[in-house]
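Only one protein chain is missing; all other protein chains are in place.
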Amino acid sequence: MSYFEFLSQYGDRLASGTLITMLLTVLSALLAIAIALAMGLMRLAPNALIRGIATVYIEIFRGTSLLVQLYWIFFVLPLFGITLEKFTAGFVAVGMNLGAYGAELVRGAILSVPRGQWEAALALNMSPAKRMLRVILPQALLIMLPPWGNLMIELLKGTALVALIAVADLMFQAKQINGSTFLSAQTFGTALIVYYILARFMITPFMRWLERFMTRKLGRA
Amino acid sequence: MTNESLSDFPLALEGDNMPMVSFRKVTKRYGDLVVLDSLDLDVAEGEMVTIIGPSGSGKTTVLRMLMTLETINDGVIYVDGKPLTHMPQGDRLVPASNRHLRQMRSNIGMCFQHFNLFPHMTALENCMEGPVHVLGLSKKEARERSEELLEMVGMADKRNQHPSRLSGGQQQRVAIARALAMRPKVMLFDEVTSALDPEVIGEVTNVIRRLVTEHNLTMLMVTHQMGFAKDISDRVCFFYGGRIEEQGTPDELFGNPQKERTQQFLSAVKEAT
Partner (left out) sequence: MFDWRWDFTWEILPRLVAATGNTLMAAGFGYALAVVLGLVFALAQRTPYRALTLAVRETVEFIRSTPLVLQIFFVFYVGPQFGLRLSPWTAGMIAIGLHYASYLSEVYRGGLESVPKGQWEAATSLNLSTARTYFRVIIPQALPPSLAGMGNYLVGIFKDTPMLSVIGVAELMHTATAIGSETYRYLEPYTLVGIIFLAISLPTAAGIRIFEAWVRRKLGMS
């Protein structure tokens, strides 16, 4: 079978898998961003209990594997009465895992905003919430965007693991096609190339554009 | 600090000669290092007081404590008659709550050595930020107030520029306008010309000079520019080792310093320039 025959026969399934992968990536990215912001801010809270909760969350999710977390959420959580449908379990696991890494980026970026900015905001008598929201976070955002670009690629790669709980993403489709055809080079090779295209020609340019956009918007041109 | 020692301080200052700013036995320590040692300093309403001294003498700490950027270990600071670092509870003073601090802070404005303008806002937005989001003014009112002040500091034509497009002198002038937009009773200038290129220092000192002659603001300034201090101050305090070694009118202090350390410092500064 030529590669073109292979593509015409299995292209649809690979394409539908790609769509699921993209959807998973977007959903888990949104979740990761929300968790990263919440946990990153909590890590800097004056209250030791709040700080402690965030630290425990971050250490647990960074200290164990995404695969372990995925299996735990999918196989063990139902024993506690929380049953997630496999697609949901998939993006929740990826989002919670990458959110823990993102939290450290948020925290680091906030801490690297120069001290003078905090002091100037205080001298203007801004409330702690306003200081954070109007002065510190916009500047921290610009600092953390480049590392978030790498994190988004990690997130895309992380979504491939949901195939192991039978979510029909690109990885899963490749596995299935390989199982019935044994055309491993074609199936896995095509999937690798699609992941590469998603990372290099969609996520990376988007993050670069976002960086330029934010830089312009924040007047640092 | 124990409550017994706090009971020595009045709950508020009153009377005709009430100072706008009053440090009473204020001590600041970092670990074992005493930065300020039982400082007593009164500044009258409308007075311009300049603080000079060698580095490490505690002069910047005075301003930072007044802006509540630093806590104090002992003593009480009063602003406009009311305790800044403490608040009355019943018949005695207790450490100030955050709410009290925010209330008191509205009396004070500050300009920094490194300007600390918000880089993601234009000059005008920097000035409007406090009036809109702290004082609760309408955007229109805040804009009028800010444009007027930017006009005064000679930055009206640059109002839509971000700080990264402005020179140091221009940034500092915007920073002064930003602080004034909050209508403080007391203005603090912390080495505002130290980070500037020599040729633009004049544009900043001219703005401060105008403030002194045209407004009745109470001001405290830390500077290394002796000539400027001599020109515009009502009083000059020479700090050494965390205390006021000597103070007086500019003529007294620069013309006829009494203490040996003052003489040494002034002659060392003169040699350097």
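All chains are identified by letter, namely A and B, in their written order; residue positions are counted from 1 within each chain.
Going forward, contacts are C-beta pairs under 8 Å (C-beta built on N, C-alpha and C of every residue); 3 or more make two chains touch, one makes a residue touch a chain.
Quick caveat: nothing in here was measured; it's all calculated off a predicted structure.
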(request) From the touch rule at the top of the page, work out which displayed chains the omitted chain touches. (result) A
(request) Over the whole complex, note the residues of chain A touching the chain we left out. (result) 59-60, 63-69, 71-72, 75-76, 79, 153, 156-161, 163-164, 171, 174-175, 178, 182-185, 188-189, 191-192, 195-196, 199-200
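Assume only the chains that are shown with their structure count from here on.
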(request) Determine the centre-to-centre distance between chain A and chain B, using the mean Cα coordinates as centres, and give it in whole Å. (result) 46
(message) Which stretch or stretches of chain A touch chain B in the complex?
(response) 114, 116-117, 119-127, 130, 134-135, 138-139, 142, 218-221
(message) Looking at the complex, which residues from chain B come into contact with chain A?
(response) 67-69, 102, 105-106, 108-110, 112, 114, 116-122, 129-130, 133-134, 162-164, 175, 178-179, 182
